[in-house]
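I have a structure here, written as structure tokens, and I will follow up with some questions on it.
Complex shown without one protein chain; remaining protein chains in place.
Each chain gets a letter, A, B and C, in the order it is written, and its residues are counted from 1.
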Amino acid sequence: MNVSYTKNQQFFSSKRVDGGVASRQFAETYQSIRQHSINLTVSLSVEDMAVQSMPEASPIKWHLAQTTWFFEKYLLARFVKDYLPFHPAFTMLFNPSSGMNLPRGQRSVITRPTLTLVRTYRTHVDNAVMALIKNMPDEAYPILELGLQREQQTQELMLTDIKHLLGSNPFHPTYINKPLAPAEKVATLKMLELRGGQADIGHPGLTFCFENELPKHRVFLNPFAIADRKITNGEYLAFINAGGYSETRWWLEEGAEWRQREHIKAPLYWRMIDDIWHEYTLHGLMPLDLNRPVCHVSYFEAEAFARFSGARLPTEFEWEFAANSIIPELPGLPGLPTLTDAPVDANKQMEELILHPKGASSATGLKQFFTDTWEWTSSSYAPYPAVKLKNDAAVDHYERQMVNQYVLRGGSVATPPAHSRITYRNFYPTQTRWQFTGIRLARSII
Amino acid sequence: MNVSYTKNQQFFSSKRVDGGVASRQFAETYQSIRQHSINLTVSLSVEDMAVQSMPEASPIKWHLAQTTWFFEKYLLARFVKDYLPFHPAFTMLFNPSSGMNLPRGQRSVITRPTLTLVRTYRTHVDNAVMALIKNMPDEAYPILELGLQREQQTQELMLTDIKHLLGSNPFHPTYINKPLAPAEKVATLKMLELRGGQADIGHPGLTFCFENELPKHRVFLNPFAIADRKITNGEYLAFINAGGYSETRWWLEEGAEWRQREHIKAPLYWRMIDDIWHEYTLHGLMPLDLNRPVCHVSYFEAEAFARFSGARLPTEFEWEFAANSIIPELPGLPGLPTLTDAPVDANKQMEELILHPKGASSATGLKQFFTDTWEWTSSSYAPYPAVKLKNDAAVDHYERQMVNQYVLRGGSVATPPAHSRITYRNFYPTQTRWQFTGIRLARSII
Amino acid sequence: MNVSYTKNQQFFSSKRVDGGVASRQFAETYQSIRQHSINLTVSLSVEDMAVQSMPEASPIKWHLAQTTWFFEKYLLARFVKDYLPFHPAFTMLFNPSSGMNLPRGQRSVITRPTLTLVRTYRTHVDNAVMALIKNMPDEAYPILELGLQREQQTQELMLTDIKHLLGSNPFHPTYINKPLAPAEKVATLKMLELRGGQADIGHPGLTFCFENELPKHRVFLNPFAIADRKITNGEYLAFINAGGYSETRWWLEEGAEWRQREHIKAPLYWRMIDDIWHEYTLHGLMPLDLNRPVCHVSYFEAEAFARFSGARLPTEFEWEFAANSIIPELPGLPGLPTLTDAPVDANKQMEELILHPKGASSATGLKQFFTDTWEWTSSSYAPYPAVKLKNDAAVDHYERQMVNQYVLRGGSVATPPAHSRITYRNFYPTQTRWQFTGIRLARSII
Partner (left out) sequence: MNVSYTKNQQFFSSKRVDGGVASRQFAETYQSIRQHSINLTVSLSVEDMAVQSMPEASPIKWHLAQTTWFFEKYLLARFVKDYLPFHPAFTMLFNPSSGMNLPRGQRSVITRPTLTLVRTYRTHVDNAVMALIKNMPDEAYPILELGLQREQQTQELMLTDIKHLLGSNPFHPTYINKPLAPAEKVATLKMLELRGGQADIGHPGLTFCFENELPKHRVFLNPFAIADRKITNGEYLAFINAGGYSETRWWLEEGAEWRQREHIKAPLYWRMIDDIWHEYTLHGLMPLDLNRPVCHVSYFEAEAFARFSGARLPTEFEWEFAANSIIPELPGLPGLPTLTDAPVDANKQMEELILHPKGASSATGLKQFFTDTWEWTSSSYAPYPAVKLKNDAAVDHYERQMVNQYVLRGGSVATPPAHSRITYRNFYPTQTRWQFTGIRLARSII
């Protein structure tokens, strides 16, 4: 069953079967995903898309441009004869690695090109890609696929960056003008026991995946237990009320220093107003909902909470093994929407968006593996065994980020629907909080 | 003669003579100055006005709002019965001192209110002020005057902040699309000798001035010499070429540390391109013009250059004494434009703007006292003798800034025409470079 | 065979066999190890032992005190009836975790107690321990063992801290006045291939080990190759000469930033003098010996060198597996000195000390696994599977350090002779250079 998760990831797997049908389908998929990025900006002002609220968060305008740059540089410049770049400067400006040696925190300084010009750039590139798709050589498909996968990754960043910006505004503006209904009451947390043993980890590689998911390989796992759902705001509040943030023994040493230096006392978007805890969400400020999963906690906070609970965080291998073990047991797991079969109506999607974790439904708690919040694992981000070094300019040198970061697994409310899979590895430094990050507990069985 | 400089400063001095004529004139002056702020933004994109390129530089949008806030808070809220503020939040947001405890470097984060709303705010307030002017009590005039003087101060900041933003863009966008002609060749610098003795310093206070210019008081000056013009790019380049930036003996100790820590090797907007020095200006990038005054140097650089030249910077008292002594000797000094008599046509002003120092004209070098660049003095910014502490909410607590800053005198190309006077005291910390700051030498005579 | 490595670690394993003989032997071991710490200070001035050259390096005086505190707090206070602490303040001052909330970088500020008093403290505690040993309850032995193991750990830190201090002195003082002979020429590096498969990792726990080596558990290893010796200065110099420090593609992103920010251009103690590379050693400054192993490199540098070499660093599991696989094949592996059988004559040890990596001998290159330099592995420091959380006050909360650090394996010239074992896990943050850290390459076999 879990195959369906990875299968869905491949936008263009049927290419070789029937060129005519396929290319029409591909064009629709391309348009739908590209349009979704634009859709995400409908409620934003030009200013919202121009500034950055911290060095780690990029301007939305920059996100719109750098994803476009990818298609221009790796697809059009390679496969379209005599392709004329939209503007020579864009080639340097929107390369995330070089960016004309502009430090990441200075991206907002590039007020020109304006948003208007960046949108023209998108249209220009989209038209050229659509023309290319009609008659595209086979070796271009992986690039197209990669570009769209990156576009989807970026869509999640657009949401987290805009949440950080609006959440820094003292007036708590909303991104989506639709209040949230109270969440269902969650059931008591249960620990599911798994035997472990030899386990296959990583992606088989037949369909699309990022390189950090390769190669599929074997690990040995000891018996362990893993929680059947994420930790809730209510459970996390109990930790706070028990003095969790001031008891050093729960914290990693580096975490204790971080907490003290940064005056951290609660998750990123919690606000104490008139003695009542509130949470800022993309739907606005609301009283803290105790049944929703805790969100926007750092690795340090997740780890301290786990220690306080007499548990620990799972390794990324335990997480992947658990997801593989548990999901098939569910009757009628709906699966993720399949872009291949029926391209998503992006506009309709926007109307229905709920961009705040809603919590474990009593019926299908296990869907939480791919929803609500990413889950911190205790695994430092490292290459899988037998990885080969690459120097291919078409790929990101992802190994160069593999130090002092920790792996997150699953997906969040901000992850595009068809962008999750069991083998997906997200990763951030330990103090990161502006992503939708949550907690699932694990425990060793001896 | 120098009285004319201070007289010009008073927009509303004739009020009491003839209410009808006066109030019409006042309305025109108010509109003209307020309009000029808007005029300054005609070539800017929404993005240009939303971001800040460093913590010291504010978003243009914020400048437009905070000047408006002043009129609303100190004029309308006091003198208009039942005045309803435009928006309660604006009262807190755009107070430069409080700003909802938002650090200065975070002003760009307030993407909402948008620029559109801020411009509506301006119109709303302007309409109310225009209505009030028709029948305004006497005690409101000083507030109106103060608000307009602050608006003019802000206009200079708008230009320096936008120059810093555009100058940080790797593509050197222009603010004004009009190339500059080469400057006239400057004459050899001459040192004018002055006898000193007792001198009156400060503003008499009968017309408008800022509080830091009060009270007029007496100081004793030793004989000194002062340069008849500012230092040019050519002279400054000779300092650089002589190794000036690496010879510690020319530098204040703190300046030497600053220079090393910040890797300072030339004035802020100098760019070495293909082994040729260029200068970024609001009119675009151009080869360094050796006859123009050096601009955008810190106090540390000005002081080091002076020491290298066997001279020193003047004190602010020497500067004021020299300006008073020298200017009357000039036949037919044209004086500054007088707003009172003929309100400036702001649109016409824009067409004629030249926003880069053009250098000492051979005929009237002494006008350079009020043009081109501010001039660093060696005087630490401090209250004049016999100043009384104020706790009047209508005034800025300017004394609270009187530490670790140095006085600049004169005015620059970015200073609004009627906003200069001999007693004017500008002030910045020693490492400041984004203002239009230059150098005039002095020397003691023994 | 590798059992011998771990067996040697147990100072007191025979306790239960024969109390009389054993306790005499234990007393000798205790004295010998404690005396060695004092021996290490014979060439130091009081000043050398009082200051710290950076926050990470502690004063030698503090090292002498904090090891003593351990015996007082966990041994004497528990097992000696009515034991009176030497001084109540010492209990707080020399607890490495609390230290009266004194930041680590402020330890030198505690000039009082003086060195003289600290040495009196040592004598006081040593006398009490010697008296206790004569009639010690069984449950005290693990504490005594742990205290001595920690004393040995500290002896390595004393050497690295004193090297950093003397190495910061512009006059290159020597710690040991004995020049080093040139190293033997090393043979060409060979990669040894290993099949991998299931492997037991970690310490069996029957004899002494630190808690981070527990529990013994199984991992699955892919085939890999590992170098038969460490990287030499000569090989590392080739990396430098090939522009290795300025080519971003070899470096982890965080490493590239670190290198640039800190102006790193060579290993920590390399000095370019008159265009010739020298190396500062505890035996003084000497021309760089190309046959010696490169030492004092950060994880970032080790990782970049490996990437440049088309290889990678081994994981800690590969390292342990390789050490276990290779060492038994060597005929007549001498084994480490056994304290249990013949207590080391500490004074004689001092005379013979060579505290600089000497390189791979042609005969027994594999001894290099435990000599010369620690070896960076690519493994982030993390708990072994099935570790249980402890809250026992007698043990260090070692898990609290398990984040953003990388494991080093083996041992160095500064490691006390009987303090190495195959399962030993050392760990430091990625930018660490003042420890004796070196490089062994590995490669995946596919």
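By our rule, a residue touches a chain if its C-beta (ideal position, glycine included) is under 8 Å from a C-beta of that chain, and two chains touch if they have at least 3 such contacts.
Nothing here was measured: the structure is a model prediction, and the numbers come from that model.
**Q** Considering the full assembly, with which of the depicted chains is the omitted chain in contact?
**A** B, C
**Q** Just one of B:K81, B:R249 or B:H263 touches the chain that is missing; which is it?
**A** The single option touching the absent chain is B:R249.
**Q** Based on the whole complex, identify which of C:V51, C:V80 or C:I176 touches the chain you can't see.
**A** The single option touching the absent chain is C:V51.
**Q** Kindly state which of the options B:L115, B:V186, B:V219 or B:L355 is in contact with the chain not pictured.
**A** Candidates B:L115, B:V186, B:V219 or B:L355; residue touching the omitted chain: B:V219.
**Q** Please give every residue of subunit B in contact with the chain that is not shown.
**A** So the residues of subunit B touching the unseen chain are 198, 217-222, 224, 249, 251-255, 299-300, 303, 307, 310, 312, 378-380, 382-383, 385-389, 391, 397, 400-404, 430, 444-446.
**Q** Which subunit C residues would touch the chain omitted from the figure, given the whole complex?
**A** Within subunit C, the residues that touch the unshown chain are 45-48, 50-51, 53, 61, 89, 92-93, 100, 102, 106, 108-112, 114-115, 165-166, 168-171, 173.
Just so it is clear, only the chains that are shown with their structure count from here on.
**Q** Using the contact definition from the top, classify how the chains connect: line, ring, star, complete or other.
**A** line
**Q** How many angstrom lie between the CA centroids of subunit A and subunit C, rounded to a whole number?
**A** Result: the chain centres lie 40 Å from each other.
**Q** Where in subunit A do residues touch two or more other chains at once?
**A** none
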